[in-house]
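Note that one protein chain is taken out, while the other chains of the complex remain in position.
Just so it is clear, A and B label the chains in written order, and each chain counts residues from 1 on its own.
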Amino acid sequence: MAKTTIPEEEFAFPGSTGCPGCGANLVMRYLLKGLGERTIVSIPACCWAVMPGYWPSNCLKVPILYTAFEATGAAISGLRAALDVKGIEDVTVVGFAGDGGTVDIGLQAMSGAAERRTDAIYVMYDNEAYMNTGIQRSGSTPWGAWTTTTPVGNTHDYKHESKKDIMTIMQAHRIPYAATVSPAFPEDFIKKVEKAKKIKGFRFLHALSPCPPGWRTNPKLTIEVARLAVDTRIFPLYEMEQGRVHITRKGKGLPIIDYLKVQGRFQHLTEPEISSMQKAVDDSWIMLLLKESSGT
Amino acid sequence: MRMVMTGNYASAYGAKLARAEVIAAYPITPQTSIVEKLAEFVSTGELKAKFIPVESEHSAMAACIAAQTAGARTYTATSSHGLTLMHEVLIWASGARLPIVMTNVSRAMAPPWSVWVDHMDSVAQRDTGWLQFYCQSNQEVLDTIIMAYKICESGGVMLPAMIIEDAFILSHTSEPVDVPEQEVVDSFLPAYSPELKIEVGKAMGFGSLVKPDQYMEFRYKAMLGMKEAHDRILRVEQEFKHIFAREHGGLLERYRCEDAEAVLVAAGSVAATAKDVVDALRDKGMKVGLARMRTFRPFPQEEIRAIASKVDGMAVLDRSYTFGAAGAMFTEVKASAYSGQKRPIVKNYIAGLGGRDITPKILERIFEDILVFTKRGEESDVEWVDVAGLPRKWR
Partner (left out) sequence: MSKSYEELPLTPISDTPSTVNLTGLWRVMRPVVDKSKCKKCMMCWKYCPDAVIVLVDGVPVIDLKYCKGCGICAEECPSKCIVMVREGGE
């Protein structure tokens, strides 16, 4: 038998109550494969607070601290302080929060934790809306998307604001390591996790987390969508070490329409709107290339 | 060692002697010198703790919750808007059965902005499941912090506690305080060692989702914890007295209530002033007494009922207004008194809000008023004391 390209050991039991085809399930699975058993995960209100199942069911093989919605940054600070004062070493503290719990309500606490150089890994699994509460828009919902609070309807009222650029926000915090990951590229994902694990200080991972009910995709296409996001460059794969950009996968450069057409949440967009979206994606990609080549 | 210090420093020394291990705090007037002093203790190494200068009070409590769940003894301090900002996570801390100890420097809520003493911030947290100790002296602040850890960490209680200092009156006023030796405190208060905590490699989830068929049983257990706190407070205080030769009156400190015709119930520093007024009035032959509400949670129901069964008139001074039918402390005192065989007349005085001074003269007038309505046999429910524009003069 050929050797597996990612670590074999599983740190999750079957029986999680995530939807069929849930991207977040994969994000956690790959994260823990990279971090191993000596990990403590702090989870705020989000899909993952529910996925381990009703009490007393737990689908993870590592300890979990469930917290209030906005508190992830503070919780990981408290966890690390307790471990330090007790002299417990060689433990990875992880904050595992959704996009809403990070860029909106959780931004303050995360920013504080990053500024204090808290020794922890913060993973934002980005399903691009408040999915646990039923697909309401968040600051991380992309331009053009349907959500229940940007419902399109007769007024063509999709989300008109751009997606908050959390990676640039983290760059401004001058943390030692940040990276984007996609479940379609598990080797790249886990390599970044393993790299982050070895670094001390505040590390940030932005994980794309396709959501079939929220994105209106067929569950079987979760990996395909996560792959197209990278190949159309709307979600490029890169790292920032001490703020320096390094692209880890250039992607094929496919037109954005390939990504949009498999998702029901973008079906209402007109050709001019798709063109403007293509331009925005192209501009962002050029900016990223410039960041990489200029060494900033 | 006998020192002269402010209430805030008494809090800091209390937390230091209790060997708090993780301190997460955010500055707010008039709590700031507590946290500054503790930061100093940590930076000199006098206190072996991790100090997290968090970016908000909500995060302060969230960080304490996380650290406590991981097995560390935690402490924080706040006031007014900081306390109310924490409201969500205060409820979390008690539901999670974490014996966190916190000082709240009780200060008025805005608007209008005010930095002065008022109990609205503390009283508004009476529903959160925290034990509440209203202190009358800086000595009591230091002693109660040490006692609170012992009370709360016992298996039957496992609830958080707030120790309340009156803003400026205690927090910034210096009084003589006996600071015990560390070794003696260590003999009284052992290290924190909970049965269940986050441990690397142990797959446990803390704070999970519970269906309607089981939620009530968890709340019932929390209620039992608060109930157990009543006896535990008395026992721990006796142990404290045995070692440190000091006590502070249990849940309800009674001053000259045994043969009183009328008793005033009050909390905080005003109760200390009221005791002097009781002495002065007793010299004049008036049979009055003072019952200091030391703990508002657990509510001293038995103790209130014991007084109610013997007096003809009671009054409750609320240093807060919470927009209910009447003041919060009054409402609970009256409800407790109601179920006895003998029902005294009970009246509510709302006084001292936003730092308005409650002078000995005002207290004298209040006691006189209590005796009047007791004799008359009727009360006018709620009276606001010393409000400009109202006909009655109190000064």
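In this section, a residue touches a chain if its C-beta (ideal position, glycine included) is under 8 Å from a C-beta of that chain, and two chains touch if they have at least 3 such contacts.
Everything quoted here is computed from the prediction, not taken from an experiment.
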item: Per the touch definition above, residue among B:30, B:205, B:289 or B:352 touching the missing chain; value: B:205
item: Residue of A:4, A:155, A:270 or A:293 in touch with the missing chain, whole complex considered; value: A:4
item: Hidden-chain contact residue, picked from the options A:169, A:223 or A:289; value: A:223
item: Where the missing chain touches chain B, by residue; value: 95-97, 158, 196, 203-210, 213-214, 217-218, 220-221, 224-225
item: Positions on chain A where the hidden chain makes contact; value: 1-2, 4-6, 10, 12-23, 25-26, 29, 52-53, 55-59, 64, 183, 186, 212, 218-224
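FYI, only the chains that are shown with their structure count from here on.
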item: Whole-Å gap between the CA centroids of chain A and chain B; value: 43
item: Residue numbers on chain B that touch chain A, as the complex places them; value: 21-22, 24, 48-50, 52-56, 58-60, 62-72, 74, 88-89, 92, 198-211, 214
item: Residues on chain A engaged by chain B in the complex (per definition of touch); value: 37-40, 42, 49-50, 52-56, 58, 60-68, 70-71, 73-79, 81-86, 88, 91, 108-109, 111-112, 115-116
